[in-house]
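See structure below.
Only one protein chain is missing; all other protein chains are in place.
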Amino acid sequence: MTVRHLAQLTRGQARAAAAGGGIAVLPIGSIEQHADHLPLGTDFLLVDAVLDRALTRLESDSTEWLRLPTLTYGHSPHHLFAAAVTLQPATVAAVLADILASLSATGFRRMIIVNGHGGNDELIRLAVKTHALQQQGSAAACSYWTLTDDSSADQADQEVERVERTPGHAGWFETSLMMAAHPDLVAEDRPYAPADPPPLFDRSPHPTLTVERHGEWSRVGGITDDPNDADAATGTILLKRRVQGMCAALRAFDFTTR
Amino acid sequence: MTVRHLAQLTRGQARAAAAGGGIAVLPIGSIEQHADHLPLGTDFLLVDAVLDRALTRLESDSTEWLRLPTLTYGHSPHHLFAAAVTLQPATVAAVLADILASLSATGFRRMIIVNGHGGNDELIRLAVKTHALQQQGSAAACSYWTLTDDSSADQADQEVERVERTPGHAGWFETSLMMAAHPDLVAEDRPYAPADPPPLFDRSPHPTLTVERHGEWSRVGGITDDPNDADAATGTILLKRRVQGMCAALRAFDFTTR
Amino acid sequence: MTVRHLAQLTRGQARAAAAGGGIAVLPIGSIEQHADHLPLGTDFLLVDAVLDRALTRLESDSTEWLRLPTLTYGHSPHHLFAAAVTLQPATVAAVLADILASLSATGFRRMIIVNGHGGNDELIRLAVKTHALQQQGSAAACSYWTLTDDSSADQADQEVERVERTPGHAGWFETSLMMAAHPDLVAEDRPYAPADPPPLFDRSPHPTLTVERHGEWSRVGGITDDPNDADAATGTILLKRRVQGMCAALRAFDFTTR
Amino acid sequence: MTVRHLAQLTRGQARAAAAGGGIAVLPIGSIEQHADHLPLGTDFLLVDAVLDRALTRLESDSTEWLRLPTLTYGHSPHHLFAAAVTLQPATVAAVLADILASLSATGFRRMIIVNGHGGNDELIRLAVKTHALQQQGSAAACSYWTLTDDSSADQADQEVERVERTPGHAGWFETSLMMAAHPDLVAEDRPYAPADPPPLFDRSPHPTLTVERHGEWSRVGGITDDPNDADAATGTILLKRRVQGMCAALRAFDFTTR
Amino acid sequence: MTVRHLAQLTRGQARAAAAGGGIAVLPIGSIEQHADHLPLGTDFLLVDAVLDRALTRLESDSTEWLRLPTLTYGHSPHHLFAAAVTLQPATVAAVLADILASLSATGFRRMIIVNGHGGNDELIRLAVKTHALQQQGSAAACSYWTLTDDSSADQADQEVERVERTPGHAGWFETSLMMAAHPDLVAEDRPYAPADPPPLFDRSPHPTLTVERHGEWSRVGGITDDPNDADAATGTILLKRRVQGMCAALRAFDFTTR
Partner (left out) sequence: MTVRHLAQLTRGQARAAAAGGGIAVLPIGSIEQHADHLPLGTDFLLVDAVLDRALTRLESDSTEWLRLPTLTYGHSPHHLFAAAVTLQPATVAAVLADILASLSATGFRRMIIVNGHGGNDELIRLAVKTHALQQQGSAAACSYWTLTDDSSADQADQEVERVERTPGHAGWFETSLMMAAHPDLVAEDRPYAPADPPPLFDRSPHPTLTVERHGEWSRVGGITDDPNDADAATGTILLKRRVQGMCAALRAFDFTTR
């Protein structure tokens, strides 16, 4: 078996896995409001769902993957208006730096951060850049929702995302995924009132321009689009495509850094 | 049911629980070498084992307990000589401060940190002291291995700990507990070579005096006493007594701060 | 005239411009090696070139634009192997936080960071997110090389970038731009030895996956592609398209946050 | 003479003492309200009183003890409600880290922090743990009020503390000690109004559980028990027992780390 | 030519200049209110005016001078009451430390900070002291307004400053200099109301005593003395004397550290 939980290994097993070229995988999520129908833990639940399915597929590979416990707490100050358990940016940066440094000290030369929350995206990329300047080996970072495997033979699946919509927050995308991965944690009643204008953080007025307006998350009720557009079948496809994308990304990292 | 996972609640449920006087419980452990026979995650596995058993017993109480995801990463730089995934002291302090502040922002007025690792002990106590200066309500902290319920009717159980020995690290105490809680994660082969003199961090040369010697953990092989002295039956008793102690501590906090 | 240099205004003029809805524009670049033919200041020279041309076009608008002095020093530790004057990530974060806070204190409710260097990208986006949580108004961030105006009537111009190549570093893109904007600062002799494999930071092994390899910038000589592919005519088109994109982005920010 | 003030030595004498195995002793206290009858400096005055008496007894030993100037300022934010001159936790940590690092740089391989204030306890223990990871030699920490020498022949003295009471703050314990050590600084009038319930920080609702309630120090008037229970004779015994305990602790550190 | 802009050099030129003993010159100013008649950028405009004139004079020397881009943002929190773009003290310290460290990494062994703003004075001197402890070579710092060359043959020029007045802020000194260096940026209308008592920061009640009173800058309107006392002829002399002083200081640094 090539996929193991690092925390379940003895020190000797951990060092041997590192010395043998094993890749440490660190998932990070967040705990934050996801409207009235999804749980606070949605982001770490989803990155775990994608990652664990992907790692299962990788078990037949020769590479050793060492999964670390998920960092359930992330960078979500913008959700404190409703409910969140968040770290400050400098805290997240310190946590990531310390963990990556520990992995290097324990002998790992390859490590990847797998992210489930938009608010962490800049921080994970900064973390691996800084780490790789100081330590031997390679470090990588990715966010699960951007990963798909469009080389897939299944064109029909791709159609699901061809519509003009973003993953957003607590709307069709995440609700569909949760209906597929954790149906018991999705409330049946999903109140939604469209905001006008729609939230800036979901639809930038210009491509690649980031615009942040004070009080925006509160103004739109902490949700980007109608969660009643979600369904489990769509969620299953979205999930499958992320798992395929995650597999492809993990393998790409593995192959490139051998 | 009075015990729920905070991450599984919606924002509305979380705020209602907080407003209703619910108590947030934050477990913290560590990931660090535990000799050649116990897994790196021993400390968080054990605090989880004690806490979850204790919370189950508290379900019949009227108080609401909101369990947060375990902070699996703690303060273990002294174990990097072998293998560890550790945060620096200032990082742990920042993580705890941010989480407690988030809980206050989300409406909680009562919160407790439950610890599974000696290296975190000073940090959790500092964290609740600092937090309570700034925010309304009460904050508490405890370390599971020090909690017992000696008012218990069962004198025989107490005898188990009457011998002159400390909980130590990766020795009779933790190994027994792991044999009771996670027998599949305890290796059968448990090599041990006594260090002479015994490790300073286990037996201080004077009561309440903390002595730290450079290289001490490495010198003694990262273990305090013979893990072959451990057995599952002892572990079961040790575990039961910690669960009773944890229940008593949680109830004491609850009653005192109503 | 609607475009002025903030540093050339008196305090009264500055406050009046802020109170009148003026938008503060903060350019940030870097000082770092750009191979053997481009100057260390390439990144700030280019963002200045784009921004100042864009602001000239905006002069006929009714909105007041207040240009701040360029932050010439950015986040370039990966270029220290050859030559750079760089700030650490936490320093850049502090600089941006302090400047944005000062602008709010001086009365500005709209401000935008305009970036010329890839290594700053995460930091500028984090900065505006953090700022907007604490202060009234809106804050935005963008990186010039990603801005184009593809609604342009001029299809031929777009063809220039249709080829399969990234902007990269010190290669065809930046060299072409410098030949258009600062021809006197481009050396005639442009030595180039292709690296095999090509640099990871230029061509990720999987879309949206960030991979950082220790020593990678040094291994590839600090350059991504052949600068001899550059020419001034291409640079003129690339520059024009960025100026158009910058104008569009600035106007989009203005319209959205009125 | 084996006990000298480090600040009174020349650089050569200091380095020679360090090279010869001398032990640096750093006392730390605090400046904070001690009710209406004890001075703000009580904590550093008492640790100095204990330490200097102990060092006098150690003069006949062969070991060299180098006493540093007392850190009179400690961690007392909980006393600001009335009057205090306090450092933040991170400041105390930095001060201790810098001083210990300086001692190592000057050649010391053995050093001990001797504490007079409860609010410093976690910080001094963290400081020596962190220091010993980075520097050769040994570092120790203790708090004077917990040190006693119960192997003493004098059983009667021990009876003084057999009653069910904690050292507390500004009550019978500290007032007795000050009446013995600094009678001129103890006011005759000692107003006291018992708080109901008694302060949490003095009597935890469960052993080893730390509970911190917002506003608790203010609620109980900054005092734990009746200072009118104090007397100089008791203080003399309490002081003698701490001096004996301090001697024992210092000697234990010395013997263990030779 | 011996004076070049570092940002206009290629990496090879920069390293060669450093290796050849070139001196890096870093100007720092500030952006802050200068009453109703001078621009926010006065301080960096003036240090640039002095430095660039001085460097022109040094072109005939054999020493290579490498001018860095001006740090236009400095430490001016005391001017936020009216208008400023300021960094916090720790931010300025970090910026200076990072830049000096980068220069050392790029090969420079000689570097000098040239300052245009009183609020930066302590920070630049601390920065070079700290840097020189860690890195080979020499680092220097000076503030332009204190530099004069009184060995000059021109006694008449010296008379200009013989009157009993300080350089102050936004008064006769800076206004005269701006009338000489940037007449287009000096407003004709220069309102002034004398404060009674005069501002403490301008006239200390005892030599070398620094006294800071809360709200003092606001109380005196952000100005120390009557700007209507200024004239361009005086400014020309003041400027010339600073240029001479700057030349003398730069040469003294050069000669001393060869």
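Think of it as A, B, C, D and E in the order they're written, each chain with its own count starting at 1.
In this text, a contact is a pair of C-beta atoms (placed from the backbone, for glycine too) under 8 Å apart; a residue touches a chain by one contact, two chains touch by 3 or more.
These figures come from a predicted structure and were not determined experimentally.
Partners of the chain left out, restricted to shown chains and counted across the full complex, are D, E. Only one of the listed residues, E:6, E:28 or E:128, touches the absent chain: E:128. Residue in contact with the omitted chain (choice from D:33, D:115, D:135 or D:176): D:33. Interface note: of E:3, E:58, E:140 or E:220, the residue touching the hidden chain in the full complex is E:140. In the full complex, subunit D contacts the hidden chain through residues 5-12, 14-15, 31, 33-41, 44-45, 68-73, 80, 82-88, 90-91, 94-95, 98-99, 102-103, 105-107, 185, 187, 222. The omitted chain makes contact with subunit E at the following residues, 77-78, 89-90, 93, 119, 122-126, 128-133, 135-143, 146-147, 197, 200, 205-214, 216, 248-249, 252-253, 255-257.
By our rule, only the chains that are shown with their structure count from here on.
For the pair subunit C and subunit E, there is no chain touching both partners. Each chain's centre was taken as the mean of its CA atoms, and the one lying most distant from subunit D is C. Geometrically, the chain at the heart of the complex, using CA-atom means, is A. Distance between subunit B and subunit D, defined via averaged C-alpha coordinates, is recorded as 28 Å. Note: centroid distance subunit A to subunit D, computed from Cα atoms, is 49 Å.
Shared contact sites, meaning residues of subunit B that touch two or more other chains, fall at 90.
If you sketch which chains touch which, the chains link end to end in a single open path, with no loop closing it. Listed by label, the pairs of touching chains are A-B, A-C, B-D, C-E.
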